[in-house]
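Working notes, beginning with the structure itself.
Note that one protein chain of the assembly has been removed; the remaining protein chains are unaltered in position.
Right, chain A next:
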Amino acid sequence: IEELEMRYTTSVDKGLTSSFAREVLERDGLNELKPPKGTPEYVKFARQLAGGLQCLMWVAAVICFIAFGIELGRGNLTSFDDLYLAIVLITVVVVTGCFGYYQEFKSTNIIASFKNLVPQQALVIRDGQKNQINANELVVGDLVEIKGGDRVPADIRIITSQGCKVDNSSLTGESEPQTRSPECTHENPLETRNVAFFSTTCLEGVATGVIINTGDRTIIGRIASLASGVGNEKTPIAIEIEHFVDIIAGLAIFFGFTFFVVAMFIGYAFLEAMIFFMAIVVAYVPEGLLATVTVSFTSTITSVCSTSVICSDKTGTLTQNRMTVAHLWFDNHVHAADTTEDQSGQSFDQSSETWRSLARVAALCNRAIFKPDQEGIPIPKRIVVGDASETALLKFTELTVGNTMDYRNRFKKIVEVPFNSTNKFQLSIHELEDPLDLRYLLVMKGAPERILERCSTILVKGQELPLDEQWSESFQTAYMDLGGLGERVLGFCHLYLNEKEFPRGYQFETDDMNFPTSGLCFAGLISMIDPPRATVPDAVMKCRTAGIRVIMVTGDHPITAKAIAANVGIISEGSETVEDIAQRKRIPVEQVNKSEARACVISGGQLKDMSSDELDEALRNHPEMVFARTSPQQKLIIVESCQRLGSIVAVTGDGVNDSPALKKADIGVAMGIAGSDAAKNAADMILLDDNFASIVTGVEQGRLIFDNLKKSIAYTLTKNIPELTPYLVYITVSVPLPLGCITILFIELATDIFPSVSLAYEKAESDIMHLKPRNPRRDRLVNEALAVYSYFQIGAIQSYAGFTDYFTAMAQEGWFPLLCVGLRGQWEDVKLQDLQDSYGQEWTYSQRLYQEYTCYTVFFVSIEICQIADVLIRKTRRLSAFQQGFFRNRVLVSAIVFQLCLGNLLCYCPGMPNIFNFMPIRVQWWFVPVPFGILIFVYDEIRKLGVRRHPGSWWDQELYY
């Protein structure tokens, strides 16, 4: 303490002088968490507007403006198409940018919640006087006083304490209140008892202490900066989309540039070639895709799809987070109690006389009480005042005996000795229920070995038998068995006090213990555990079949952890740890072949001594891992190790100091109920019910969405080819332009959006939980097969459909296909008002222009019809569309109807020709592409049939995406 005074030039009685405090305040700054220096908001927004595709679209828009400007400068304002195009492109970029910005904004307000943790006022002693000051003015060396209910204003070294307990749950996740006293109990500041941490809550008692850290230098401040220092790992799906967008942007530039050069070679003017470049970019870039993906697919659930490892907490996630009586031992038998959440399990035989005594001890020797007015609530859910094991016992007796409170009233309590760590027992003395029986009853519970020491008899089937060697041995076996299950075991015993020695009115002194505390009668053992949630074993099984590894990371004792792990299936039946094998073979641990052990339990202590290589090695060798007694900081190490091994890691967490691990993990999962705000902010996903099974459901959903996203992208990509080929043919063969840029934008941004979104509602094709998690390096969202199949096969058929319809419309109006070839120059000659068609008829420029618009519309309709076939084939990747059912996805059906209606509206709404270049086309031109649509459907059915019939064949490898 003197050292403390020296170090912080303070006094434990009087505190700092206020002038010195002011100096320190100036030196160290306010006692607040500073938000990390983030990138300014406008930079973030600008970054959203400057992605690969976005840049490309900016360039296209600028070219449009230039083209428009040049036309304007020449004085012939024939059309505003270029201007429209530029505006639409910019709008698309800005709108998708806003979406992206909003998404990012949601994920970056982590520090905001740390701010909420700062206490408002603090009681500080300066100049020997108590002052109430704002907590942010505290400085190092200040002497502060905290009492129950306060938030700790800074990191404090406790100097005096009276029953001070703090709730560290926001920091470490430990939910039990922890005592704070002046003694140093541990070297690690996090473990020691004499430091109370900034932002934790003082539950009861009073303490004074010296501030040792303020602001960002406090433990929580360091975690805050650590959390923001750990780079925000992009979710796997974001990486996938980025990867895909880069490829698209690269290809668009490649195509655009190639044809720019080709056009220059053929002899087009520079400006014309630039416009070709722009048009190719517009045709090739899937403008609507960004919007579709952002709107319908970037729900965070998508990110869990590729999870291959889940690091789960135990308490609350795998378990119910409430101590429950699991086993009883009396009459030399182990009886199992019902641990299910809804009390639906089997009960045990309650007819024995011993059971009644045991239940009586359990009910009486218990300080826990129900909070009043909870009659309507089921017993397991009622709120109890008392510690975890007493709560468990209270609920247990309430369930088995009934109305414990009334029962206690009947046995009036005379005196009690509460549990303390030296005695390791708790006892109380009661009057008996029967008013004629004037004996007192002494009941006692505590650590089983201590209880046994004090007993001389044992109750068996209601008979008091002497406690001999044999009974001791069977007691030991039972105790070891229950302990081996990871359960907390308590022993119970009682004694009727002789009414002569202890008549009514006898003064029992708890300090002197003027009553017998040995020679008691042993009643039985009751063991408690925090039982696993009912749904968890199934969920763990599901993970196993889905190739997902579940690793338990808990602060609990290794034995408990292992027992729960075995219980829920994280350690499967028949798996052994190195220690188990050693025990079975009766050989030292060192001689065991480590690869034989499937399971492994590593405690925090061992973990501390392991190098990261050793940890990797352990994770690689043992498929079933349990980490016990780990500090939340070690979670980060485990996560990093898993990531080094190439896994996509999901991590659950609730405490503030889990947030670095949550951020580091590919998918951070915060607990919705128990989780602190900081954890929730750092997480990618929040579990509303804190249930592990929900993560698995999430994975299932995520995998489905990933599959559907693939389908949606395949659908979207396909039409880029029939949008691109008209330009290529136009440039190289010089036919009149079959498809205009504005029409392309209508396909991209209007008619095809809804169908591509509707694919998100597609049902799973097969049991997706029986597949291995995807390998993020190999199974990309957009793989070669998908792109090739969409572009060069389906896209090609669509292009042919478009051109067939185009040539039909041209030929029926008088322009035969062969005449069209090379016609471009004359066709687009504004001066030429009498161009002859195949019949010798003469066309004015405007007549030709409307004919060109007719072609645009016809090509548009062809793409629409083919896209309907496309969306139908994209419903499945492997199954036949007939197996999947055509009408089960209602959204998709309505999307097709919507698409057709919109197409009709665009074609036949008056005024369209001059605004958006759509012409009312002849009805039969709608049907020209239909055979091609059927061809697409049939071809894809053949493809799927081949894929199903011959898995692994050449056909499967090349055509399954």
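Quick note on the criterion: a residue touches a chain if its C-beta (ideal position, glycine included) is under 8 Å from a C-beta of that chain, and two chains touch if they have at least 3 such contacts; residues count from 1.
Here is the rule we go by: contacts and distances are computed from a predicted model.
K.L.:
Tell me the UniProt protein name of the chain this structure doesn't show, selecting from "Sodium/potassium-transporting ATPase subunit beta", "U3 small nucleolar RNA-associated protein 15 homolog", "N(6)-L-threonylcarbamoyladenine synthase" or "AP-1 complex subunit gamma".
P.N.:
In UniProt, the chain that is not shown appears as "Sodium/potassium-transporting ATPase subunit beta".
K.L.:
Please identify which residue in A:G267, A:G840 or A:G952 touches the non-displayed chain.
P.N.:
A:G840
K.L.:
Which one touches the absent chain: A:T510, A:N783 or A:N904?
P.N.:
From the options A:T510, A:N783 or A:N904, the contact with the absent chain belongs to A:N783.
K.L.:
Considering the complete complex, identify which of A:S472, A:T697 or A:T804 is in touch with the unshown chain.
P.N.:
The single option touching the absent chain is A:T804.
K.L.:
With the missing chain put back, one of A:F792, A:F886 or A:F927 would touch it. Which one?
P.N.:
Residue touching the chain left out of view: A:F792.
K.L.:
In the whole complex, what residues of chain A lie against the chain that is missing from view?
P.N.:
75-76, 243, 247, 251, 777, 780, 783-784, 787-788, 792-793, 796-797, 800, 803-804, 807-808, 811-814, 816-817, 830-834, 836-847, 850-851, 854, 914, 922, 931, 935, 954, 958
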